[in-house]
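Excluded from the complex is one protein chain; the other protein chains are retained at their positions.
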Amino acid sequence: MSGVGSTEPHKSAGAGSAGAGVGAVRELTMSEALNEALHEEMERDPTVFVVGEDIAAMGGLFQVTSGLLDRFGPQRVIDAPISEAAQAGAGVGAALVGCRPVVELQIADFVSLVMDQVVNHAGKWRYMSGGRVTVPFVLRGAVSSGIGMAAQHSQTLEAWFVHAPGLVVIMPSTPYDAKGLLKSAIRDDNPVVFLEKRLLYSRRGPVPDTDYVVPIGVAEIKQEGSHVTFVSYAQGVHLGLQAARQLAREGIEVEVVDLRTLKPLDIQTVVASVSKTGHLVVATEAARAGSMASELVARVCDVAFDALRAAPVRVTAKDTPMPYAAPLERAVLPQVEDVVDAVNQVLGRVPVGR
Amino acid sequence: MSGVGSTEPHKSAGAGSAGAGVGAVRELTMSEALNEALHEEMERDPTVFVVGEDIAAMGGLFQVTSGLLDRFGPQRVIDAPISEAAQAGAGVGAALVGCRPVVELQIADFVSLVMDQVVNHAGKWRYMSGGRVTVPFVLRGAVSSGIGMAAQHSQTLEAWFVHAPGLVVIMPSTPYDAKGLLKSAIRDDNPVVFLEKRLLYSRRGPVPDTDYVVPIGVAEIKQEGSHVTFVSYAQGVHLGLQAARQLAREGIEVEVVDLRTLKPLDIQTVVASVSKTGHLVVATEAARAGSMASELVARVCDVAFDALRAAPVRVTAKDTPMPYAAPLERAVLPQVEDVVDAVNQVLGRVPVGR
Amino acid sequence: MASPTTTTSVQQLEHLLLRMWQIRWFELRAMELFEEKLIRGSVHPYIGMEAIAVGACAALREDDYITSTHRGHGHCVAKGLELKLMMAEIIGREDGYCRGRGGSMHITAMDRGMLGADAIVAGSSAIAVGAGHGLRLQGRDSVVVCFFGDGASNQGILHEACNLAAVLAAPVVYVCENNEWAISTPVTASTSVSNIADRAAGYGFPGVIVDGNDVLAMRDVAAEAVARARAGEGPTLIEAKSYRITPHSAATKTDLRPPEELDAWRARDPILRFSRYLTGEAGVEPARLEEIEEQARRDVEEAVEFAKASPRPEPEAALEDVYAPADWLTPGRLA
Partner (left out) sequence: MASPTTTTSVQQLEHLLLRMWQIRWFELRAMELFEEKLIRGSVHPYIGMEAIAVGACAALREDDYITSTHRGHGHCVAKGLELKLMMAEIIGREDGYCRGRGGSMHITAMDRGMLGADAIVAGSSAIAVGAGHGLRLQGRDSVVVCFFGDGASNQGILHEACNLAAVLAAPVVYVCENNEWAISTPVTASTSVSNIADRAAGYGFPGVIVDGNDVLAMRDVAAEAVARARAGEGPTLIEAKSYRITPHSAATKTDLRPPEELDAWRARDPILRFSRYLTGEAGVEPARLEEIEEQARRDVEEAVEFAKASPRPEPEAALEDVYAPADWLTPGRLA
């Protein structure tokens, strides 16, 4: 496998591509990759449209929707009033009548304003109708921790959606996956919550110029290893890859599993790895209690408890609101050292002095 | 310990009472007990006030606020317009200036409308201020599953709040605990989310007429047992107690731990029990993925992995929206049989055919 | 009683009456079925408000849409849904519109332009905007009518939706059913303005007040608003002043409303008023009205029979339809 932050495109493409073979591979940032996905899907399907704050003329605060207004016009690229709940609700309504709306939340913390429309409406409408309607709706948002945006602009709230039946939850770690998964999300007939880590927007990685998709619900082993299974997603994957490099120098081989999709969860890939290594470290940048890390531990215990040779270890943010000052924010967010410590702990290499 | 649905009042009172000794003990329903708590706290402290839909003249859909309007008047017992977010926000504002508001959500599913005010505001304001303000705010809501209210009126969403730093989360199982915990919640200087299971409102139990409180953050062993530790809260406790009675006939002793407070979590009591029994079953009426059940498994793995002699088992609702029809709702919600099965499973008494 | 501004055949008028009676009998039977415990949860009867839905939907084409509320049966009947499938739904049977998954508060019937009832007060107000915009994007000139209550008018999403609908000039008609109460709370206590229609001015679109117990007046204002929406001129807010004659729901036993108020509104019963108009100005035979009521009653009775004969869902089926078909649902691929 390739190194930090990049995925071998042909491998992933091979695993789940809908396109025909591999074309030219460019190095794109994640926001460029996402932007390409939107351009391609809007071109392909006239029912796809985007709505959000400052996404049209400005192209989005992080340029993910750049160029769409010029190409597709104001009926399909809508600068919405600041009213997140209505944007989400409008998305649900449009989906019900056959469109494929993509709603952008400028900052992912604003999910707190759309829980009702997303959970009580998007996620349930199909079930409540007895399977008679579909809600092909995508909600995108930027997770903005790590840059001093403080408590109301720094949350990583995927766990709320994982807990809500009827939704798909995706968090990519590389430009390749981001593009391929966003295309899958748009094409999927189910409501998808797609969270993008803002610090990853500028990270580059290889992206082929073909019409590939990355399948929903398929984790990827970003690095193989035999001693410890490390499971994470989004930024957490990069923490894991960096920790793995450090630990490799000490002869510890970490297998880095990138979930990519949190719901549905590719438990097979996780369990296959744990069965091999016997040791599990899970990581998330979310607050600890009730996080996806907790869910992963519970899921692995369900099906592979006997494979675990030591207590699984969770690496997470602390259970505090996000502080503004740099030393505090750093202390709250999980760091590479924390992953290294966790691996050492699960292997019994340091005293479990927690 | 006493039987299903009741707690020995003097024991609990002894463990955490702020009052002076035990007075007369009546059998009250949970809604009567909660109503008494509100009457007493509003009498005691003129800054306590209640706001919600239909809580004044009507006394609340479930009579929890009955009689308050007559006694305390419309400035302290406010029939609010249907605007849950503003009610919660107003609670935060009143708390900031020194009041102790209690906001009632008619149905707990409407938490989806107040996540921003509760999580981004109530739960964070203190931390964001550097500890310079307090937010003594209580949000109450009725969890209405089990009676055919369907998908938008049947959720058990405590996990969302457990995942949100800065909040206290309480879910009582008995009238005694309900009264004592609501009084603690009102007196606490932190924002508290207090969820009440609607089916328990009419359940009776002994409640002393003294000014007792039940302490926050203290679990209670509702029934002792040596073979399996069963951990739950609210309705789940009653499932556990019923299952325990059935299993007792087969010689299986289940220890039923009632968390009462979900956050902060009394992990000591849980772990002490698991250390004794070596077997863990956790239960919640919430959807499975990302639930408090998952969190409990992860927490126990953190500190008592080696005490676990078998994989812990989660008993939860299915990961579906709540269906309306009775046979479907019953299939989705956890039942006593499911607890019995789980206990058998964790003890290896039946094939783990899951 | 308003006289029809558009020429209306006697047949059309009779059809309006039939619909109103169907709603009335549907609700009366539903309340009984609730007492018989055949309906679980709750039922929110539309009795006394029949003219609003019937009038509004009379202004719609079959390919127009509506969104509805917890008090949604009337909207469904008015939009032409089948009583049988509705009744089967609310008693939780497989033949119901939602196979018994949704129940009384969640009837959805896309083939009849019913986007769905919503148990979240005001919850569908933005859905209506998106549906309207989405239809237009697909080159369709359908209109979406969003029904909501006086209580719902204070909910934040309604404000957001009205503003968004206005800036998009979405083909939406908002119909506020002001029945003066939200459970136990009078509109005067909850709402800071005398006429909810006045709030339309804050969105730059017309706000119209109409006698919600006058089915023809209701149809006329709706027709104008629908035409406006269809022409791309944007939303209208219609405030239909009415009253619910029965309690908030079959499960709500407390009713704090003054008996005189109830009596006054019973005297304005929209079905009685329309009947009087029909036998008077419109010259329909009284016997014909009785026939119509009787037919409605029979239709409802047949629906009840049909519903009762419909199978209960199998418990195992509870896990179906959480997700729409997808690659990743391939059996065995995921745990």
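As written, the chain order gives the labels A, B and C, with residue 1 at the start of each chain.
Heads up, the rule we're going with is that a residue touches a chain if its C-beta (ideal position, glycine included) is under 8 Å from a C-beta of that chain, and two chains touch if they have at least 3 such contacts.
Note that the structure is predicted; figures quoted are calculated from it, not measured.
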Margin query: Going by the contact rule already stated, which one of A:A85, A:V133, A:V168 or A:V213 would touch the omitted chain in the full complex?
Written below: A:A85
Margin query: Using the document's definition of touch, tell me which of B:G148, B:G166, B:G225 or B:P334 contacts the absent chain.
Written below: B:G166
Notebook entry, point to check: Considering the whole complex, which of C:S190, C:N213 or C:S242 touches the chain not shown?
Noted result: C:S190
Notebook entry, point to check: List the subunit A residues touching the unshown chain?
Noted result: 53-54, 57-58, 61, 79-83, 85-86, 109-110, 113, 147-153, 318-321, 323-328, 330-332
Checklist line | Residue ranges of subunit C at the interface with the undisplayed chain | finding: 154-160, 162-164, 166-167, 189-194, 198-199, 201-205
Item checked: For subunit B, residues in touch with the removed chain -> 46-47, 49, 75-76, 78, 80-81, 83, 85-99, 101, 116-117, 120-121, 125-136, 165-166, 168, 188-190, 215-218, 261, 264-268, 271, 299, 303
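Following the convention adopted for this analysis, only the chains that are shown with their structure count from here on.
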Next item on the list: Quick one: point me to the chain whose Cα centre is farthest from that of subunit C.
Entry: A
Checklist line | Between subunit A and subunit B, centroid-to-centroid distance (C-alpha), Å | finding: 32
Check: subunit B to subunit C: how many Å between their CA centres?
Finding: 36
Margin query: With centres defined as the mean C-alpha position, give me the subunit A-subunit C separation in Å.
Written below: 40
Check: Mind pulling the subunit A residues that touch 2 or more other chains?
Finding: 116, 120, 127-128, 165-166, 265, 299
Checklist line | Multi-partner residues of subunit C (each touching 2 or more other chains) | finding: 98, 100-102, 106, 118, 120, 123, 156, 322
